[in-house]
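Apart from one protein chain that is not included, each protein chain of the complex appears where it belongs.
All chains are identified by letter, namely A and B, in their written order; residue positions are counted from 1 within each chain.
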Amino acid sequence: MKWFDYIAPTTLASTLVHLDSHPGAYLLAGGTDLLVQLRAGRKQTDLVLDIKNVPELNELSFNEATGLTLGAAVCCAAIHDHPAVHKHYPSLAELSSIIGGTQIQGRASLGGNLCNASPSADSIPLLIALGATCRVGSSKGERDIPVEDFCIAPGKNALQPGELLISIHFPAPTKSSGAHYLRFIPRNEMDIAVAGVGASVVLHNGAFKEARIALASVAPTPLYVRAAGDSLKGKPVNAESIEAAANIASAAAQPISDMRGTAEYRRHLCAVLTRRALQAAIKQAQELQ
Amino acid sequence: MSEKYSVIGTRPIRHDGADKVTGRALYGADFQMAGLLRGFILRSPHAHARIQRIDTSKAEAFPGVHAVITTKDFPQVDGTKMVDLGEGLMPLAYARGNVLAGDKVLYRGHAVAAVAAINAHVAEEAAALIEVEYEVLPCVLTAPEAMQPNAPILHADLTTKELGENTGKVSNIADHIRFSIGDTNAGFEAADLIVEREFNTATVHQGYIEPHNATALWNTDGRISIWCSTQGSFVVRDATAGILDIPVSQIKVTPMEIGGGFGGKIPVYLEPVAALLSKKTGRPVKILMPRQAVFEATGPTPGSYMKVKIGAKKDGTITAAQAYLAFEAGAYPGAMVVPGAMTVFAAYDLANVLIDGYDVVVNKPSTAAYRAPGAPNAAFATESVIDELAEKLNLDPIDLRLKNAAKEGTRRADGPKFPRIGCIEVLEAMKNSEHYRSTLTGPNRGRGVALGFWFNIGFPSSCTLNVTADGTVNLIEGSTDIGGSRTSIAMQAAEVLGLKAEDIHPSIVDTDSIGFTAVTGGSRTTFATGWAAYEAAQDVVRQMKERAAKLWEVSPDSVTAEKGLYKSNGHSIGFKDLAARIAETGGPIVGRAAVDPRGAGGSFAGAIVDVEIDPETGKTTILRFTSVQDAGRAIHPAYVEGQMQGGSVQGIGWALNEEYFMSNDGRMMNSSFLDYRMPTALDVPMIETIIVEVPNPGHPFGVRGVGEANIIPPQAAIANAITRAIGTRLTRLPMNPPAIMEAIWCQKSSSPHS
Partner (left out) sequence: MPSKTHVQTTINGEPRDFLCEPRQSLLEVLRDTLNMTGTKEGCNDGNCGSCTITLNGRLVNSCLVLGVEAEASQITTIEGIAQGNQLHPIQKAFLENAALQCGICTPGFIVATKTLLEKEPHPTEERIRFFLSNNLCRCTGYDKIIKAVQQAAKEMSA
């Protein structure tokens, strides 16, 4: 690799000062994407800012009323180890145990996965399904971006120069809700998703009160298919409604053919995975009544 | 474990165990030395191009750089000189060309120049400053395309050898070979049913976890020392000497521990480059291959296009078999199509056989051996067709094979008659296995079987044994240990000497310290180097008898030795006690042997696999897998099982997910472990093993090499299982989820009820 300088700020304020004066700097959380990209020459920088010592970016706290705050740099293993996550967001706990493998999870952060903005990112469909928002900060102040608006092109996120992702916020869980992320990979672990679906549901009296469905790997960015979730509102929890939602999701996909799969295969997988993800989310909602 | 043996058949802890589980074992990349520079190789971005100009000046001027080399730095020697550097006869220009490109680059990743610098980062940065002007040429990536008359030509001096005769015709077809017996036309006439299918297999890599490495020191006295991870230290010595045009005696190769090879660490890539950099800098130079270069620029196994046609009578008797095998050699000739042709029908006793094999160059890295090279490709074809015959004739697939099984006296199409072999025994063990007798129930599930044969090789090995005063023995040998062979070799010496395995201390030494020893490969190590140890041990026994005779003042002929106990006329003494007396009876005892055994026994291997297919995604789950193999005699059963399990899982990866994804312009798009998908622990079940022992009459303990044959049957066995699970047959490897999904869709759309 070419030489780069390394700074590990200990406050958010100083991090923002560095960002302002070095627009080409990259933020380093887990490094499981950034270091690979720097080594392969896909990214270049002369300054790496290690954010793992900035308190706001390493927060992991739950509040019954306001929900879960997940700092951008918190690694998957820490998410998976947190009792409140297991209790209130079991789908998130499960997600953080399937990204990469154990060693990757020891470093990789969901914030980094989100900022990397890969169309095939495993975390993003579930973050969208869970209705998460991104707390973004700069020296000028803070703002919120819904997760579904955070990725704007392959590898490109909505952060403006001088901005960084501070944390991801998840609303407090509601009764009778469930969520699940399901991906298709050729092996059983360690693969980039050929297609992935994040689904969340809120049930009431045997019907869908709300649903959110998002797709990975079948569009230039993770795809929030609002229509698929909306199609379930008020519908009974049965195979027909699920199938209809799955078809809407699949029709909304804009997959390409590449070495990981053909467009036709990916579109087909969207329908299958949407159905299966919804079934898992429903099961969770029914069990956690 | 056998009653007649004390050590053979037991499971001692391997001698290098303590080092290997504590991280103390030193592999090639671990080598350190004062003044070490690091090397980095610049590689071609193009699959086929002429090199117009290389300007290394900016790299040479980069701070921290000590030297830059290109092909110009090779001693200028006639490139048409024919050399055999362990891979068969070839022009020196080819051997050199693969190490550093001459006037053309022939695959993406082809080495073009090399930098030696104070550390790896500096070397890599400097290499990026080397300016190379290429004239990009069209590339060709598959054998059928390369065989077309208007295909881009890789070598202007490569002419086709047609059935042994040089045709003088410039082509990408290096060689067309043929094996035949009898009359296949008549044979097919006599058949009640003929099945003919076409098959394609993608390029796959051996996938060893340790990348290639080499350190070289060109010393002030002109002697070159090399430390590397290799399957053949003598091959490294001879190949490096050949490429650099220096006498072999000038080079000493010290083999470090090796992190996997499977055939891929037989060719040299880095050693001559490191040596030249060392010559230019006066410092030792270490080069480590990055993983991407391992995929793009070492020796994967050939991709292939094959046609197999087999005819049989209603009762399953095969009347004729024909094969067309076109193997991709990669950039330089030498695709393993001959072993593929030797093994394609070898498991069957056939009167009428016709096999045509083509060795075809394409713009991909130059292929190397991968565990029974050529045979897995060929068996995928044959064993799929055999299975289809069994289905159509409504015969049990193992019974069909038993009906036609090769046996002692069967003549193979490539000439030799089989001596005592275990083909029938392996098939019967498969048939009687608990796995095969169990019922497989459930939708989308299927069971498949397949059979494979590998001839195994002999070739020379040497061994020295030094008896120490405490009755233990130091065993000196030259076979690098990739799977526990130092222990299986030590066990054979221990058996002869009447000692425990722990009493033998094996060392694998450099090329100056042991007699010539051929590669660790070809399933020869336990067989041949074990035999050398056996002979060396007999030499020790003979000398020990003389010492006992001296002590007792009897004739040496009157002394008997059995399991380490020496006796004569009422006297007796054990090995350890006798060893304590060797100083006073004549001095050190050194046993030695050099062997070149001809009696390598072939090994048959079978696979039984149960699969379940997810009909909505095409994903295959391996439910159960049994590997059956004739080991002749399992010296150390745990490591024999290990070979069977390892080869089986490589076969599973080959069958289901592994392939080189090539872009149209010849770039491998998945040159990392992320997208070159080898099985993880979560992808396979326990691999059951059944060791069959039909002793090889050609070895003192009956050993047949086991390293290779087990990778031959899994691909076809899985294809056959998938066929029974989904009702349609795949004929292309890998059978990945999209391919299986496609097959399911095709079947649905052609079904009358779709």
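Here are a few things to note about the model shown:
As a convention for this text, contacts are C-beta pairs under 8 Å (C-beta built on N, C-alpha and C of every residue); 3 or more make two chains touch, one makes a residue touch a chain.
Just so we're clear, the structure is a prediction, and the values are computed from it rather than from any experiment.
Set against the missing chain, the residues B:G263, B:P290 or B:P339 yield one that touches it, B:P290.
Checked against the full complex, the one of B:Y5, B:Y27 or B:F516 touching the unshown chain is B:Y27. Interface note for the absent chain: among A:Q103, A:S139 or A:T174, the touching residue is A:Q103. Summary of contacts with the chain left out: across B:E612, B:E641 or B:E659, the touching residue is B:E641. The omitted chain makes contact with chain A at the following residues, 1-6, 8, 28, 30-32, 35-36, 38-39, 48, 50, 52, 75, 77, 100-104, 106-107, 188-190. Panel shows chain B; residues 11, 13-14, 16-18, 20-27, 29-30, 32, 63, 119-121, 206-211, 257-262, 288, 290-291, 482-484, 636, 638-639, 641-643, 645-650, 672-674, 678-682, 684, 686-687 of it touch the chain omitted from the view.
In this section, only the chains that are shown with their structure count from here on.
Centre-to-centre, using mean CA coordinates, chain A is 44 Å away from chain B. Considering their complex, residues 1-3, 101, 184, 186-192, 194, 259-262, 265, 268-269, 272 of chain A touch chain B.
Within the complex, the chain B residues that touch chain A are 121, 124-125, 616-617, 619, 656-657, 661, 669-670, 674-675, 677, 679-680, 682-683, 736-738, 741-742.
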